[in-house]
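A quick write-up on the structure given underneath.
Missing here: one protein chain of the complex. Every other protein chain is in place.
Here is subunit A:
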Amino acid sequence: MKLATSLFSYAYEWNSGQYTLEDVIAETRKRNLGTGLEIIGFQSLRGFPFISNETIKEVKHLLEKYEFEPVALDANIDVGIKRHAKMGIDETVEYIKPQILAAQKLGFPILRCQTTAPAEVYQKLVPFAEKANVVMGIELHTPYSVDHPSVIKMTEMFEQMQTHVLGFVPDMGTCMRAIPDALLNSFKTAGVTDEMIAITKEIWHKDIPTPTKFGELAQTLVPMGATPPQIGRLNMAFSMNGRQPVESWKKIIPYVVHLHGKFYGFDENGDEPSIDYPAIFKVFHEGGYNGYISSEYEGSAFTDEFDAFDQVEKQHQLWKRILQNL
């Protein structure tokens, strides 16, 4: 398995406006954070997906200058963009096409896609993606675990289509072993108490569907005086942190084209307490996967306590240790 970094990790630094694209890529190289790079089109590239020739030249130049292999370009499947009316199938197909072309022009072999579009959309896009020679890697982000009905449908469609331009990008936030303490502690600014956190953790570990968890949490916390915004925050813990067993990935490994190495923070030994990376690497390695895994630091969603470059560096140190012992 090969290591990469997704520029998503630096959202807090990027939004400050203090960094150029070259700055973030140069720092990623300086700290030796992998051989591959992942870029989010709508984050890093002005005008995406209709990018200028200057942008194409700049991105290619930076990848070459800092010796990064272009791994994945991230698309967004914005089916709710009109707010009051969701995109239909054909409209969604047309929305994705320019993003496929952007990946082709920038030299990225994979376009990260999302489950907001059903299997039918990707099936219709196969001839277009084949012509562009861009793989549509559909991200499996919680709650889209391998047993989710939409994912089962998608897998069946992959089997039927027999094409190299369809694959999955499992996100490791789907198979967590705990809710990150850093995330739970960040809710304290909204007045969430230690007792509410303890109850949330307990419910999270139960083998019941997520909507049932929402109900149980509200039922327990409302009599304790929890407000709707506090309960809203704690619900985030259920929707951001999936509990799929790591071993379940085995079922789809032949279709995996890339991995998202989501992470929240580290303990004093440099381990990620909420995501079992040694087990994850073992499952994918033994399953024959030899592609990339990208660092994806989730910090910008809940804390500004740490420098994102430091955090990604810690994750790469952890991954390098794991790879040595595989």
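Odds and ends about this structure:
Just so it is clear, a contact is a pair of C-beta atoms (placed from the backbone, for glycine too) under 8 Å apart; a residue touches a chain by one contact, two chains touch by 3 or more; residues count from 1.
Assume contacts and distances are computed from a predicted model.
The protein name that UniProt records for the chain not on display, among "C-deglycosylation enzyme beta subunit", "Cadmium-translocating P-type ATPase", "Branched-chain amino acid transport system permease protein LivM" or "Membrane bound protein complex subunit mbxG", is "C-deglycosylation enzyme beta subunit". One of A:Ile81, A:Ile152 or A:Leu323 touches the chain omitted from the figure, and that residue is A:Ile81. When the whole complex is considered, the residue among A:Phe48, A:Trp204 or A:Phe263 that touches the unshown chain is A:Phe48. Between the chain not shown and the residues A:Ile40, A:Val151, A:Val165 or A:Leu259, the one that touches is A:Ile40. Not every partner is drawn; the one left out touches subunit A at residues 8, 11-12, 14-17, 40, 42-43, 46-48, 76-84, 86, 114, 116, 239, 299-304.
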